[in-house]
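What you see is the complex with one protein chain gone and the rest in place.
In order of appearance the chains are A, B and C, and numbering begins at 1 in each one.
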Amino acid sequence: MKPADHTPEPANADEAASPAPATPEAIPDGSRNPASITTDVLPSDSATELVVPDLPTDLLLEMYRKAVTIRLMEEALLAAAEEGQIGGAMHTAIGHEANAIGAAYALRSGDYVTCTYRGHHHGLAWGMDPGKAIAEVMGRSDGFAKGKGGSMHFVSPELGMMGANGIVAAQVPHAAGLALASYLRGEDRVAITFFGDGALFQGVMHETFNMASKWKLPLIFYCENNRYSEMTPIWRTSSIEDIYMFPRAYGMATVQIDGNDVEVVHAAVSEAAARARTGSGPTFIEGITYRLAGHMAGDLETYRPQEEVERQQAYEPLTVLRRKLRARGIGGDRIAEIDEEVDETVDEAAAFAENSPWPDTTETYLDVFAGSASNGD
Amino acid sequence: MKPADHTPEPANADEAASPAPATPEAIPDGSRNPASITTDVLPSDSATELVVPDLPTDLLLEMYRKAVTIRLMEEALLAAAEEGQIGGAMHTAIGHEANAIGAAYALRSGDYVTCTYRGHHHGLAWGMDPGKAIAEVMGRSDGFAKGKGGSMHFVSPELGMMGANGIVAAQVPHAAGLALASYLRGEDRVAITFFGDGALFQGVMHETFNMASKWKLPLIFYCENNRYSEMTPIWRTSSIEDIYMFPRAYGMATVQIDGNDVEVVHAAVSEAAARARTGSGPTFIEGITYRLAGHMAGDLETYRPQEEVERQQAYEPLTVLRRKLRARGIGGDRIAEIDEEVDETVDEAAAFAENSPWPDTTETYLDVFAGSASNGD
Amino acid sequence: MRRTTYIQAINEALREEMQRDDDVFLIGEDVGHYGGLFRVTRNLLDEFGEKRVLDTPISEQAFMGMALGAATVGMRPIVELMYMDFTLVAADQIFNQIAKYRYMTGGLLKVPLVIRGQQGGGKRYGSQHSQSVDSLYAHFPGIRVVAPATPYDAKGLLKTAIRDDNPVAFLEHKMLYFTRGEAPPPDEEYLIPIGKADVKRVGRDLTIATFSFCLLQALEAAETLKDEHGIDCEIIDLRTVEPLDTETVWESVARTGRLLAVHESYANCGVGAELVARAYEEAPDLLRAPARRLGMAPVSIPVSRVLEEEALPWKEEIIATVLDMVRR
Partner (left out) sequence: MRRTTYIQAINEALREEMQRDDDVFLIGEDVGHYGGLFRVTRNLLDEFGEKRVLDTPISEQAFMGMALGAATVGMRPIVELMYMDFTLVAADQIFNQIAKYRYMTGGLLKVPLVIRGQQGGGKRYGSQHSQSVDSLYAHFPGIRVVAPATPYDAKGLLKTAIRDDNPVAFLEHKMLYFTRGEAPPPDEEYLIPIGKADVKRVGRDLTIATFSFCLLQALEAAETLKDEHGIDCEIIDLRTVEPLDTETVWESVARTGRLLAVHESYANCGVGAELVARAYEEAPDLLRAPARRLGMAPVSIPVSRVLEEEALPWKEEIIATVLDMVRR
């Protein structure tokens, strides 16, 4: 029974044998269904209070290309996972793309980002190479971390991507530390950290909110609120109905936005970054979004009805972007052209990854300690 | 160098050799000095919004006796610590008495309480015996925990006193668990938990606020706000100016009160208990108070000016109670009589403790596991 | 006897104990409506309702502390940690509170609760979702540590753990979840005592003391060693890591003269080192060759299939170590 013989059963492999209840209960009566805790509304129903300037069409096109790249890479990864080429917990960001892209383009080279296990979109938005990304997720030697970190640990220091994390909310103080470094060194770098709605109730969030606000750190807290914490809808465990209002208790600027619209995200993050760079402290952004795929590869999604997914599908980031582009006079063939180009790029990336050799077993023992020959590297 | 030869140096024994700055800085300009974060105001300046009914004079007299008992026990313990009879970190509650007493008399037998390392006053207010308490702090065999727990771990399950804690905020989820037990069993028991202003920024507070509020647990969060976290004034690390407003973010009822007035505390806790017993969920009470002695035995208090202590001294719980009693027509000799009686009781308690034998060394190995002879008990 | 899976065995133990004792309740992330990420608690909310199966937010510190509080007044909480790696998120509540509470209160309080969930490598979950925490839990006095390898043992030990008056860490293994084994039908109740090892293979040349998924690896290694090298290993399933049933181990070593301890938590300051140290304290004269131990390589478990396999102390490494010990 050596590990190579084990095709990993998905977490809920035996699910099929016992159907879970098909329709989740409604939010208990009396709740007023704010965007934070219900999936009855779309991201566009969020409480945006921002002025959202139009972005140049060229930039929108670039963003669109990025969004499609992310989407197709995620789909390729899901297929590879289904074939057993990828083990463990692989979380895709299908439906979340705009949050990462809008933010990445609003920030500068030199700024920092940390994110969660659901971090493929941040990695690509920040400029990571899809080939090395897929190779990493597959555990190949050409992965950005030589196959050691995998899907949950996207990282690329030269791009300011300082790490994703498998522990819910753990990456949040890391970003505060990066913002602290910027502050202590008198730099104007900003740090942004992404986390989910479920992460809000990890104690370390509270600790970091307080310290970041007290020290006026150049930090942006970005909550990708998809209204689910794994298989549990957020309303079931949250005492808070309007998530974006909560961090105001720390004296922090906060805003709830449409996280599926790159222009809205770009505007909100730009404003937050300006606030951070002028020493006015952190901002909390709640981006309302929706996870179109399962929580992770293999999720059979028994906890939400298909109609809910379909309703949200109507307002997913690629659709929103395509609509915008068409409104700017970009024709369907131009869009199809991009789609095809990206398709090719992602195919090549996948091929690169699949042809990448397995790491040498001696690699197992390296990278525990830095800079000391006696410790293996 | 066996341990018995070591008289414990106070944490800052070598302080005397290097005077720390005598006057702490003022709160930075622009702050509006709310009661939560400044010692410029007295507990009576707190934002009480309560109706405070008069308590019967008999009850006030009983409370006064309790308050003096606590005070004198703490003074006896400080003296014993100075003599080297007590080691470790001993935190007295001198100045905090009213918070514990007002609360204890507002609750019923069958209710639960958890508290901090600064828990002597809760122990006594809840009915623990001063003799066994002093013996415990001294590590004698007649201590309530046979000398194993000491000053930081007051406990008396038969009185509902379910434990004090050396880890800041750790006792708070314990109380939530007690409230949960009451809820799950369909009982009408209430749990109260005491913690400090500094504790507010431990992550577990946030987690517990959310869960207690979401589940409407019969729980009272009682913050004894003495405006210091050890040697650091709370304004230096808190992004929140009005502590009692903060937990409203979880949809919880909250109130700031004069924590040095037993009647005010009694009224606030009574109201919170009624709310809890009717299934309306937790309440957060911020009791403004002041620690008249050092953070712990041996603290040289270089971090606050003597004038500050004197200003607060004018409104300390015993003074407040005496004033109340005099207003009810209780004469000075009646009060002096109580003082003397208590003095005797505490002397006897101290003598009991001092005459209590050391525990047998075999006791070291007991109480690790319950109910299994193979594990030593 | 019927055959059942490890998951099913645990699910049955939970159900039966919840039926038997109203004070038993489950608490954790996704345990209720969804039935647990690994479906270990499935259908229990339907049967027992929301007051017996509590879905929590991602607040491990708080719900671990709440379990302690409830346990001190006689409730019997069973806390699921979705991955045992999250022990570290709730470490203060587990090791500074739950483990110490009875002792600090001079025996005035009991803390009857179970912390359960899966640990271990083999499925490419990477550094933060694969760590084995048995040695970590065993380091701290005050918590019993159980890590069964078969459905039969899992069910019998979990029922005992729930009835124990002490905190018990019940460590499952993700590689065991879909394994099958014999077990009596649900109505035939049985309990397995905590602290009792079980000889899973009789042999005469060398004693392997192990537990959890490593047991299966050791059993396979033993077949190869027998077939290809004529070496006959006795394999002891410790089942409980705290307390260790050293009596059964020494009894075996008295016959084989050789001891190898194997586990998946880190070798460094691990249960294996502990067993070796105790062997030289308690039974040095029985050993004909130096006692040895195997554990995880000193690296946080990597995702890549080949690296993960290299880091784990599994079949091939067991075989190599046994050969080295016997040929010395």
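The rule we apply is simple: a residue touches a chain if its C-beta (ideal position, glycine included) is under 8 Å from a C-beta of that chain, and two chains touch if they have at least 3 such contacts.
Not measured: the values here are computed from a predicted model.
> Where does the absent chain touch, in terms of which shown chains it meets?
A, B, C
> Return the single residue from B:L42, B:M231 or B:A370 that touches the missing chain.
B:M231
> Which candidate, B:I134, B:L159, B:A293 or B:V368, sits in contact with the chain we can't see?
Considering the complete complex, B:V368 is the one touching the chain left out.
> Just to verify: which one of B:L60, B:M73 or B:M152 makes contact with the chain not shown?
Going through B:L60, B:M73 or B:M152 one by one, B:M152 is the residue touching the chain not shown.
> Of the listed residues A:P173, A:G196, A:P218 or A:P317, which contacts the missing chain in the full complex?
A:P173
> Over the whole complex, note the residues of subunit B touching the chain we left out.
1-4, 6, 8-9, 11-15, 18, 20-21, 24, 86-89, 139-140, 143, 146-153, 165-169, 198-199, 201-203, 229-232, 236-238, 302-303, 358-359, 361, 363-365, 367-368
> Pick out the residues on subunit C that sit against the missing chain.
Counting over the whole complex, subunit C touches the hidden chain at residues 85-86, 88-89, 91-92, 94-96, 99-100, 103-104, 126-128, 135-136, 138-142, 242, 266, 268-274, 276-277, 280-281, 284, 290-293, 298-300, 302.
> Tell me, which residues in subunit A touch the chain that this view leaves out?
On the side of subunit A, residues 112, 114, 143-149, 153, 155-157, 162-163, 165, 167, 170, 172-181, 184-185, 191, 203-204, 207-208, 210-211, 214, 366-372, 374-375, 377 touch the unshown chain.
By our rule, only the chains that are shown with their structure count from here on.
> Round to the nearest whole Å and give the separation of the Cα centres of subunit A and subunit B.
44
> Subunit B to subunit C: how many Å between their CA centres?
The computed centroid separation for subunit B versus subunit C comes out at 40 Å.
> Distance-wise, how many Å sit between the C-alpha centres of subunit A and subunit C, to the nearest whole number?
Result: the chain centres lie 34 Å from each other.
> Counting only residues that touch at least 2 other chains, which ones in subunit C make the list?
56-57, 59, 61-62
> Which positions in subunit B touch two or more other chains at once?
203-204, 207, 210-211, 214
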